[in-house]
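Note that this is a trimmed complex: some chains were dropped, and none of the rest were shifted.
A, B and C are the chain letters, set down in written order, and residue numbers restart from 1 in every chain.
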C-alpha cells in the first residue's frame, strides 16, 4: 500500500524522509562497497532490483476473487538481507512512483520507511525468531513456518506503519491520533490482513521451490 | 456434443476477430478462419504479422475486442468457466520452453495441468506417464528441468500440454532453435498425435516446413492474405510475396519438374531434395 | 508500462529533465504549500493543461495512470469522514470531517496530477544517467540503470510464464493460484540470476571490465528555459497569495 503523492503535509513528508535516510544511506553504502569489492556484483544487484520490482507487480489471488499485488518485502528481506533491501526497496519504490504512479515522490521517504525499512527488518527478525523457536521441528516445516510468518508479518507491519503515518498526518479532531489510527487501520486491515496471509503462503511456495534447485 | 455434430463443425473457428495492443495500430480488424477436425494447419507470415497473437486469441489467452472463437461449433465465452472449458480442449505451446517450465523436475512439471484439471493423483500420474511416453522422454521423468537441453525442454513443454489431452494443439514456432534432427523427431511426434485425431495448428515462417507438414495453410500479415490447401497456397508466389515470405524450394521444384514433364500430373510433390533429385535422373 | 511509453512519445521528451522538474515540481509545491482553495485546483489545472496541451499526453493515458493513486486518495480521505470511539458512539461522522477530507483529497489529487504530468513527459532513460551529476555514487547509478533495463526483460518473462500457467489452468481456483504464483516467483528469481550471468558474459565480449560507461546525449540546460518553466508556478503562487491578501483586506 503506497501513500499517494501529496497525501502527507510537507512537514510530515520531510520528517519521514529524514527518518528513512540513515537506513537508505547505510544500504547504499553496503551496496557501493560490495560493488567496489566485486564489480561483477553490479549485474546481480541489477537483476535483484528488477526481480523485486516485478515481484511487487505480480498478481496474486485474493479472497474476493479479484487480484492484488504482494509487497515482496518478506521474500526480499530473506533473500537479500535488510540493509541491501533498504537500497533495492528504495529503487523499487522510486520506479513504482515514476513508472506506475504507485506512491509519490514527496511521499517516497514515508513509503521507504514502511516498506523498505520496517517491513524487511520485521521479516528478518521474525524469520530468525521462528527459526530459533522451531529448531526441534523437521527442516522443511521449520523453514516453511519461518518464511510464512516473516512475510505475512512484514506485510502487516508495513501497512501498520502506513496507517500510523496517515494517522499522524491527519489526526482525528475529536479523539486525535488514536482515533485516526483506528479509522485508517480499520479501512485498510479489511483488505491487507487476508492479503498478508496469501502473500505468506505464496512466499512459502517460492522458498520451497528455490531450496530444491 | 455428439460425435456426428462434432464431425460436422470445424474443430476451431474464428469470426470477425478484432484485436490490437494498447499504444499500437490494430493487429486484426475482422479475421476469420476455420480448422477442420483432425487436420493440420500452418499459419505463415512475417514477424510482427500477428501469428502469435492469433494463436493466443484462439487459445483464449488474449481477449478479442470483437468477434468470437468457436470450438466444435460452440462459441467460447469470456467467463472463468468458459475459459477453463476452452483450456481443456485447446492447448497452446509457446515458442520459448523456459517460459513454460516452472517446476523443479520433469514429472512435477508435466503433472501441473492434470492436477489443475482436478484429477486425483493416480489419474494425473497416468496422464503424465502417457504424455512422457508419447514424446519418448520417459527416461527424463526425474531429471531437474534446468539441466535439460533446449530440445529436451521443448519436448517436456509439449508433454505438459499433451497431458491435458487437448482436442486442438496450437504450436508457436515449434521448430525454432531445433536442429534438423530435432525437427524430424518433432514432426514424427506430431504425426503420431495426428493419428490419434488431434487437430494441429502451427505458426511458423519456414515455408518449406509448412509445405511438408500442413494440410492447409493460412498466410497472415495483420489480415488473412490467403487460405487453402498447403500445396496450392504455397505455390502462389504472389501471395507469398504479399506475406513477405520467399518461395520455398519444394513447391518451386515440383512446379518446375511438372512443367518439364518429369513429374506425372497425379503424383505427389517431392517433399525432400533427394526425392526431387531422383526425378531428374535419366 | 503506460507512463513509460507515453513519456517516449511526448514532444516534451527533448526538453531537459530539469526544466520539466522545475515546472511540475514547482506546481507540486504550490499544491502542497499554498492554501488548498484555490491553490490545489489551480496547480492541477495548470499541470493538466501543460501535459494534455503542448506536451500532448493522451487524455486516456493520463486518466488510466491517475486511476490507482486517485483511488487511494479517495479511500484515505474517506477515513477522515468518520470518528471512532468518540462521544457520539463507536463510529460516527466526524464534525467538519467533510471539509478536512475535501482539503486533503484536493491537495493530493492536484499533487498526483503534477507527478503524472512529469512522469508522462520524462523518460527514465534521460533521468538516470544524470543522477551521478546530482551526487548519487556512480556504482548506484549503474545498478539503478541496470534495474531499469532488466525489469522490462523480467516483466516480459513474468507475463509469458503467467500466460503459460493460465493455459494449463494454473489460476483455476484459489489453491492452484497460490501454487502457481509461488512457482512464478521462484522461476523469476532463478531467471533473474541466470540473466545476470548471461549479461555479464555478453558484456565481457564487448570489453566490459567493471564500468558501464555510456555516452549520454547532451541536451544543454538553457537558463531561459528554466526561467520560463519557473513562471507558471510563480504565477500560480502569486495569484493565490494575492487573492488571499485581497480577500483578507477590509
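The rule we apply is simple: a residue touches a chain if its C-beta (ideal position, glycine included) is under 8 Å from a C-beta of that chain, and two chains touch if they have at least 3 such contacts.
Just so it is clear, the structure is predicted and the values come from calculations on it, not from any experiment.
Only one copy of each distinct protein chain is drawn here, although the full complex in this structure file has the stoichiometry A x1, B x2, C x1.
Please note the rule applied: only the chains that are shown with their structure count from here on.
Counting C-beta pairs in contact, the chain pair with the largest number is A-C. Comparing mean CA positions across the assembly, the chain most remote from chain C is B.
Averaged C-alpha coordinates put the centre of chain B at 42 Å from the centre of chain C. Taking each chain's centre as the mean of its C-alpha atoms, chain A lies 43 Å from chain B. For chain A, the set of residues touching two or more other chains reads 209, 213. Among the residues of chain C, those touching two or more other chains are numbered 183-184, 186, 190. Of all residues in chain C, those touching chain A in their complex are 1, 3-4, 28, 31-33, 65-66, 68-70, 72-73, 75-76, 78-80, 82-87, 94-97, 100, 104, 107-112, 114-116, 119, 124, 127, 137, 139-140, 142-151, 153-155, 158, 162, 171, 174, 177-179, 181-186, 188-190, 192-193, 195-197, 199-200, 203, 209-212.
Taken together, the chain C residues at the contact with chain B in this complex read 2, 5, 9, 157, 160-161, 163-170, 172-173, 176, 183-184, 186-187, 190-191.
Those residues of chain A that touch chain C in the shared complex are 1-7, 9-10, 28, 31-32, 35-36, 39-40, 42-51, 53-55, 57-61, 63, 75, 79, 87, 91, 94-95, 97-106, 166, 170, 172-175, 178-180, 182-184, 186-187, 198, 201-206, 208-210, 213.
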